[in-house]
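Take a look at the following structure, please.
Apart from one protein chain that is not included, each protein chain of the complex appears where it belongs.
To keep things simple, chains are lettered A, B, C, D and E as they appear, and every chain counts its residues starting from 1.
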């Protein structure tokens, strides 16, 4: 049993509150244990200059943390006047992951902006952001269908992300909280679809290394976690889930 | 009757959720109509370099809006690499206002950081920030007493803020929402204590001017609004309100 | 008697030198006691992108201090790479104030840039800037009439600004110099027209509060000061003053 | 056969020129096909402030490209005034990878700065940087031993990196050049030790996904490539290789 | 005769107003034709970190132009967030030139900050800045003697600067105004002492070249101009000039 009473393969409690903020086209507050992220999706009717005229859409993400999302207050990036490497890495990851399950041609020349703002952090903020952002983005795209601006939902599969890691005491574990993450020997973020396909795997030994057999065990754990998260996404998405299910079947 | 059904001297619905975020020493989610601000207070055991050795404390505020707090997505200040003039003006105002009701000598060489993050905006974000920040700061100071780090609550009076303005159709009105604010001829923010003392008055004619008699009517309205807000603060503060009440009596 | 021999309701000596710099369309060196500000107005034949096509003009201000305008040398904002909150607040204030007495429709799609550069500071730099900027701007607009680019002077009233405050020893006082400003309990900047209308009121308790009756006494003092400043503006403006007088009468 | 005549599991031609630059403690020019990276290692006799007093060393990396390392001239990051997300990601990756095979306690309170400057780019610049940086760092540490500043070489194993990917035409391929990288469906960077342990795995579907069996085939290819690269490192390192070999044996 | 009626070897009218600004230790307004520069010298009782403990002083200069010093308004460097190359070049030049005639050891561990702010520009702003800055600096050092903080004036010679150039119509000319400077084929700034020694020579062909014999004629012209400027400096310096004269004699 882990320090918070969980099994090694057990997710923390996950909740998604839809329409948390009224202005965005899609808005979700995702809660994973004590980690809370507001995911807002906005639709803009044009693409960045380098993509104009190609008839394809674009998805871009921004990620930020409130100063007191963390135990010690962190300085705002706007005060420092620049974005940290960590933030850049995460927002590039979120955007890339979402683009893997969207048919950008079917989207047409539109940009989806996804803002993931962590209001409370306890580990796993980037994976929670991706899992929540997928739902916020899908809701926003659903509105485009309602408004007659899109004919079909250009989403090819569900997408969720989870962290796995190697812990000195418990070995391979699923969904690390901050305390576990700080002391893990190996830390891996896995982004997958409902069909079990990998979108991104980022595994890192923290001043340490790992074997290929450990990698395989971690991927097994992650796959379990992702499937559970997708079940929760389906409930949040309601009718939109049926359309995705159909999209998956028809390939 | 105003476009949302309110009387000219009627506040929007106000709510305060304490301990909204778990990490900060004091945390409040304040809701004023559709405006929602997370106010977090952090205590640091030192003061900025220019104040060291004076035996006095300091209070500083930061203010920010999520990109989709507004109807149109706004660019993050961290992406732009600099803070706008509007943000700077507001965070200087919040800090200055709070310092007016804190006995900085009694606080000792500590800094209170107040973070006001607007997650949803519909007018009055700076006044909601001040009203919520006062409660978050008081809760944080209360914890210092519990921990034996402070002997008394160094707060001399309640502090709340409200906007008033002159509307073409309804004349002087209290607590403007975004729509009213956009078309107001005069816009004024008033920060007051429970004793009816002014801490800050900022009245602006928007490509327009106003008379001294209008100023007086606006101040009357604001005073009403501030007293109502302080009643709501008292409920949120519970026992801490009794200490403030005693502080006011003993001067 | 105040430390520099003035009565509580007495302005410092005020002078305006027109055409101080040869290049700008309007240029004034305003001297208020030891405070000296070069106010230059420039006309540009277009408006910022967000206003194009509306047929209205725009007025924007920039404010700066030379490093040795102050007793202690201050670091240049260009060296720091960013503008301080104080500077931003002041330049927003100057621009807003000037716009209140200009008929932006009559101005047409032009931008007036007003640069206020403090070469010597002794308190009241923002109010001196506004009082001088009004004259520089009016001279620049006068040239547009001479050049046949404008038919009428689009100025609806005179505009001047003054500081008032509450001093421990002398109570309410007019036109604070740096020494008085540093120790004042209440500090207020008042911007008014010749008709006694308020354009902006910014009153601040410095770690202190003030009553509504104090506010009223301060406004009385400010009104006196503003009327004296407008008399000096009239002399500087010469014939242009007659046009403004006529504009006021015809409303 | 691939467009440049290589087999799917064949590396490009790899060369390492030691002491390419005379000033750094360790310097290597690594050439991988048309990709050329100058890797310089510098030793500083202190650690960053957040690590002082812990008795441990630190390794940090910086990565940059000359404007004409690429086919189209790219703007310098110093001209833009900020580092791109891609650069940050890469330099964080290089530093993290190197730290995995260095015994930071044995290093003591020293910082190793590794500068990887790409002078000519044709794909695989980050993996070439890591492979070359390992040699530059080891040479620099060897000098510390010669100078009597270190007793043993604090390196626990060899470290090399290679890219693998999935190509539409040829399936899984090793060591992608720029042309192959641009059109790959899956792109993966693998960092491994001579013992076959993983240090970092970063696999990304480019608007696409991949299966776990593809992942396994890619890792097989990468392992082959890494072993070949380590053989080349051994030759470049000469006597220092014997010390590393001994370190591996004694664990 | 040149377009403003001057002979080829004639300076524009030069004036220096001492104590133009009251706060700095030394302050001069220098006027050269229509070019006007406020030169302020400040003394700080320490040197930059890299010089501490060497027992030597330092002199550093900053240069700036008001936006409407020029015919077309220029954007403030503080708004752009960075200093242009031209400004950097000029402020480095001013500091270097002044250091050539100051005995930095005799100055002791003090920094002289020289601020040159161009309020009106018509060519030759950098040379006017140097000529005026020398006087402002000398006055400031004189005050240190009066205050007993320095025993002798650590100035080894006078220093003045002037521009010379090659004009299509008039050949070699002295002290170019803006119009002449814009069309000159060769532009040269010469900084000299009263003893005829060179401190800095910067000659540039503007999309053109020049011969060594032209260089010699330009230097002859410059020497004449510098001697005239030094006569004007002597008058401005009064008694301090006698001390410099004595310093020159005693070498």
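Please note the rule applied: contacts are C-beta pairs under 8 Å (C-beta built on N, C-alpha and C of every residue); 3 or more make two chains touch, one makes a residue touch a chain.
Note that this is a predicted model, so its numbers are computed, not measured.
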item	value
Omitted chain - touching chains that are shown	D, E
Residue among E:92, E:149, E:179 or E:246 touching the omitted chain	E:92
Residue in contact with the excluded chain [from E:51, E:100 or E:248]	E:100
Residue in contact with the excluded chain [from D:10, D:70, D:185 or D:228]	D:70
Contact partner of the left-out chain, one of E:20, E:113 or E:210	E:210
Chain not shown, touching residues in subunit D	21-24, 27, 34, 38, 40, 42, 44, 62, 64, 66-71, 73, 76-79, 81-83, 87, 113, 115, 117, 119-120
Those residues of subunit E which, in the complete complex, touch the missing chain	82-86, 88-89, 91-92, 96, 99-101, 104, 157, 193, 195-205, 207-212, 215, 219
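Everything that follows uses one rule, which is that only the chains that are shown with their structure count from here on.
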item	value
Subunit D and subunit A - chains in contact with each	none
Contact clusters after notional removal of subunit B: A, D | C, E
item	value
Identified repeat of the A-D interface (over half of residue pairs identical), from A-B, C-E or B-C	B-C
Distance between chain centroids, defined by C-alpha means - subunit B, subunit E (Å)	52
Junction residues of subunit D - those touching two or more other chains	81-82
Chain-level touch network, classified as line, ring, star, complete or other	line
Interchain contacts, given as pairs of chains that touch	A-B, A-D, B-C, C-E
